[in-house]
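All protein chains but one are shown at their positions in the complex.
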Amino acid sequence: MLELKDVSYTFKDGQKVNPVLQNINLTIHRGEFVSLIGKSGTGKSTILKLIAGLLHADHGSILLDDKPIKLGDVGYMPQHDLLFSWRTILDNILLPTEIKKQKKVKKQEAIQWLEKVGLAGYEKAYPKELSGGMRQRVAFLRTLLTGKNVLLLDEPFGALDALTKKEMQAWLLSIWQETKQTVIFITHDLEEALYLSDRVMLLHPDDDLEESPIPFERPRSRDLLYQQDFTRIRKKLEDRLRHDEN
Amino acid sequence: MLELKDVSYTFKDGQKVNPVLQNINLTIHRGEFVSLIGKSGTGKSTILKLIAGLLHADHGSILLDDKPIKLGDVGYMPQHDLLFSWRTILDNILLPTEIKKQKKVKKQEAIQWLEKVGLAGYEKAYPKELSGGMRQRVAFLRTLLTGKNVLLLDEPFGALDALTKKEMQAWLLSIWQETKQTVIFITHDLEEALYLSDRVMLLHPDDDLEESPIPFERPRSRDLLYQQDFTRIRKKLEDRLRHDEN
Amino acid sequence: MMKIKSFIRLYGLFAIFTVIFLIAMEAVVEAGFVPSYIIPAPSEVYRAIIDNLSSLIFVHLKVTMLELGIGFILSVVIGVILAVAMFFSKTIEKIIYPIVLISQTIPIIALSPIFVLWFGYTIWSKVAVTFLIAFFPIVVGCYDGLRSGNSEYVDLLRSMGATKWQIFTKFHVSSALPVFFSSLKLAIVYALIGATIGEWLGASEGLGYYSRRMSGQLNAAGVFAAITILSIAGIILFIIMSLIEKRLLRNRRS
Amino acid sequence: MMKIKSFIRLYGLFAIFTVIFLIAMEAVVEAGFVPSYIIPAPSEVYRAIIDNLSSLIFVHLKVTMLELGIGFILSVVIGVILAVAMFFSKTIEKIIYPIVLISQTIPIIALSPIFVLWFGYTIWSKVAVTFLIAFFPIVVGCYDGLRSGNSEYVDLLRSMGATKWQIFTKFHVSSALPVFFSSLKLAIVYALIGATIGEWLGASEGLGYYSRRMSGQLNAAGVFAAITILSIAGIILFIIMSLIEKRLLRNRRS
Partner (left out) sequence: DNNKLKDVTIMLDWYPNAVHSALYVAKEKGYFKDEGINLKIEMPADTNDPLKMAAVGKIDLAISYQKQVLLSRSEDIPVVSIGSYVQHPLDALIYNKSKGITRPKDLEGKKVGYASSPTSEPIIKTLVEHDGGDMSKVKMVDVGFDLMPALATGKVDALEGAYINHEYLLLKKEGVNVGKMSLEDNGVPDSSELVFVTGEKTLKSEKDTLTKFMKALAKGQDDVKKNPKSALNVLLDHENKNFKLDKKVETESLNILLPLMGDKTTPFGQQNPKQWKNLADWMYKTKITPKKVNYKDAFMNLNY
């Protein structure tokens, strides 16, 4: 169980002060798939960084299974792909394995993963030789291979075409169903959020976190996207988002 | 008029050879708004780099108004935001103005542009203080302020939430209608492509460029998105894309 | 006030360390383990400094600083010009770089007759040595810094139709700053050595001259008095350089 | 074959320039504008080299290279260790950095009695001078390189639970390489100067010793013969360093 209790965070840089998050409360259960949506700049990425332990809340606490969260507890995929330019693709995705000595992922296995995300034959390439979407997939794989129980994914499929995105989504769901990892997923694609999640959290600019449970059964089929219930929730969320306009 | 005639391009790095584009033909008329879609890694960004003059075609020619294209002829927005970390947001968007001495954009004007993309008050901030979507908007503004007749936009709204994206789209269309610039627009969002463009070009992995004219009248309203004609074309394009799956 | 406090906090450790070291040295020399004409007792050095303080500071240090100042500025100006020229033109690079290297492999003392011939015993012979020693790290650092820029940014600027010079001023200059400053910190220290060595080529003032005279007299305390002042000057110059670096690279981390 | 060709293409310009320069020098000296006991005619230097080639190369150059080799390796090893220690611990930094700086502001000549005391006239006194001169750019370059890493990557590694040491090996080491190599190129040249100067503090072999002996015999051609070989050695060492740099930084541009 992952709990954010009354979390506040303010960016400070000399004189400049930018209070981004105030009194955020959020509880995510083990194995849950939660999407985080909201307008650009509301603080979604900041929340992930706080959970990853990269930033420290000014107030409040973040607990994982009742213990304060610490670095290395979760798998984190940042919004920029941040591939290491001097490492091959294979070495990039093997990085978490190098760091945590337990749960070794073998080279052969890693190459199979690459094939699954459509990057067969790229294991020896360097990041500069990849397109934007390909880099994103590599960064995604790298996060997956941390093997953590909690995955924080910051717009993992943002730069992908519909088709590749769909494949990746299906694939992510199948992995998730198998491993029962907890996933927090940032996206701007409502359809994606609804299709994947158990719950969608909408972060308003006033730091209110609005919850929308997505009650559809699993496994979900793609047809879901055209069902009335689905579009109704989607419409509702769109309205709620539009509400932030003024 | 912008013409790509029989353009081929191969990435070479020592032994490695990666033929990305072969015999691409494309003609874009003055003032046209063309979207470029296709699977991740097919070479969309590469086409833009060729048109921008950053890469040189191995074969074929690229002509702008019958003259071979050269650096500085078009406004180019790369897929990574590439903001200069040591420049403030304002100085980042004023960069093209500093480079081309004619068509000066004044500071005051630039600040107004920032307001229009929802970044009021950020002119003195540094890029590291911005969220992913905010950075993208800055990069977009920077391209706009090149003041060129041809704009090449590589996934300009990829990291934006639906609402902000919608605002940016509307705003881009209004500018475009006013200035009659030629726009080539890469996106993975079919709705976006259809809504904005006169023509959508689908780049297949086999380097075939498939053209779909979008016959809707301008100015277009958002209601268009729910009209049958629109969804029909969208469906067709989705099918064509899916066709690339195997 | 704040500044002084943080300074003390920062360098307090070093100060404590220094004091312990000096006391140990004093004991070692006192006990006769090391002859005092080779390494003098710190107390002797202290006395040698105090006894000649005003001449050390207002005559010798002043002169050395003047030589260093002129030499360093010349190094920076000419070093940067050379690096920039090499950056812009492969042809110039191919000619200049070997010459720069050769200039460093020639022992200064072998050049002394040539320097004297050209500059006589004026301040310029010392400036020349200072320059010769200090400009090398600047050329290498500045050139390497300029070349190290990420090419994606260059492409962006090129796409805007930026001239080579504009790409240089808008991007390379800024992206070269970290390596450049690293080399400036080296250069300022080398400039100090340069001025000192320059004084050996014939001078009648300056800390290098002073230390050499004292060494000729087997007066180790006098030698170390000059060295102490040189060291303090060197550290202060380095700190100044580091502060400028910190200041200018403030908004760097992306 | 390819290598040789590209080498010729690259350095052909410098070669042409050198030839022109040497011919001009020859003419100037021949015409008596500069006395040959101050700057000898290139042809005399050539003869001085050829006449003593085997002793210059197999005795003196060999010894100097040995001193340089040991001194340079020590500089790299100890310099890197110091830089890494400073990188990991502010406390160590506050103590070490001033000492490193002090070590550079002391004129070598002032240290010569101490070196004699400690090392006598063995190879180690020359190695010590070499080390003292060459380790400074390595410490500064390596330390600055380590600190210059983009913090986003560090954050990514931290989020994976990487230890300080892992962050260091996986990220900082690689990201420090460009600045580090810039300083290695300086250091290898300085090591050469260091070995030369070290030989002046007492030696019986080596190019520094040779040049000093020749200078004592007022044999300018002999001095320049040694300098010529030193310069060539310096350029070759620098080129080797540059090639290693190029090799290791190949996949850098993102």
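Letters A, B, C and D name the chains as they come in the text, with residue numbers starting at 1 for each one.
Keep this in mind: contacts are C-beta pairs under 8 Å (C-beta built on N, C-alpha and C of every residue); 3 or more make two chains touch, one makes a residue touch a chain.
Treat the numbers as computed from the prediction; the structure is a model and nothing was measured.
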Original post:
Shown chains touched by the missing chain?
Top reply: C, D
Subject >> Residue among D:F21, D:F58, D:Y121 or D:W165 that touches the chain left out of view >> reply: D:Y121
Original post:
Pick from C:L82, C:A203 or C:A233: which residue touches the chain that isn't shown?
Top reply: C:A203
Subject >> Hidden-chain contact residue, picked from the options C:N52, C:N150 or C:S242 >> reply: C:N52
Original post:
Residue-wise, where is chain C in contact with the chain that is not depicted?
Top reply: 35, 37-38, 52, 55, 59-60, 109, 112-113, 116-117, 120-121, 200-205, 209-210, 212-213, 215-219
Subject >> Absent-chain interface as seen on chain D, which is shown >> reply: 35-38, 109, 112-113, 116-117, 120-121, 199-204, 209, 212-213, 215-219
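Convention: only the chains that are shown with their structure count from here on.
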**OP:** Could you tell me which two chains share the largest number of C-beta contact pairs?
**Re:** C-D
**OP:** Using mean C-alpha positions as chain centres, tell me how far chain C is from chain D in Å, no decimals.
**Re:** 17
**OP:** Find the geometric centre of each of chain B and chain C from their Cα atoms only, then give the gap between the two centres in Å, rounded to an integer.
**Re:** 50
**OP:** Scan chain C for residues touching two or more other chains and write them down.
**Re:** 152, 253-254
Original post:
Which parts of chain B, given as residue numbers and ranges, touch two or more other chains?
Top reply: 80
Original post:
So what shape is it, when you link every pair of chains that touch: line, ring, star, complete or other?
Top reply: ring
Original post:
Touching pairs of chains, which are they?
Top reply: A-B, A-D, B-C, C-D
Original post:
Mind pulling up the chain D residues that touch chain A in the complex?
Top reply: 152-153, 155-162, 166, 170-171, 174, 251-254
Original post:
Taking the complex as given, what residues does chain B use to touch chain A?
Top reply: 11, 13, 16, 18, 37-41, 43-45, 79-80, 118, 125, 129-134, 137, 154-155, 158-165, 188, 190, 238, 241-242, 244-245
**OP:** Within their complex, state which residues of chain A touch chain D.
**Re:** 49, 52-54, 71-76, 78, 80, 82, 84-86, 95-96, 98-100, 126-128, 146
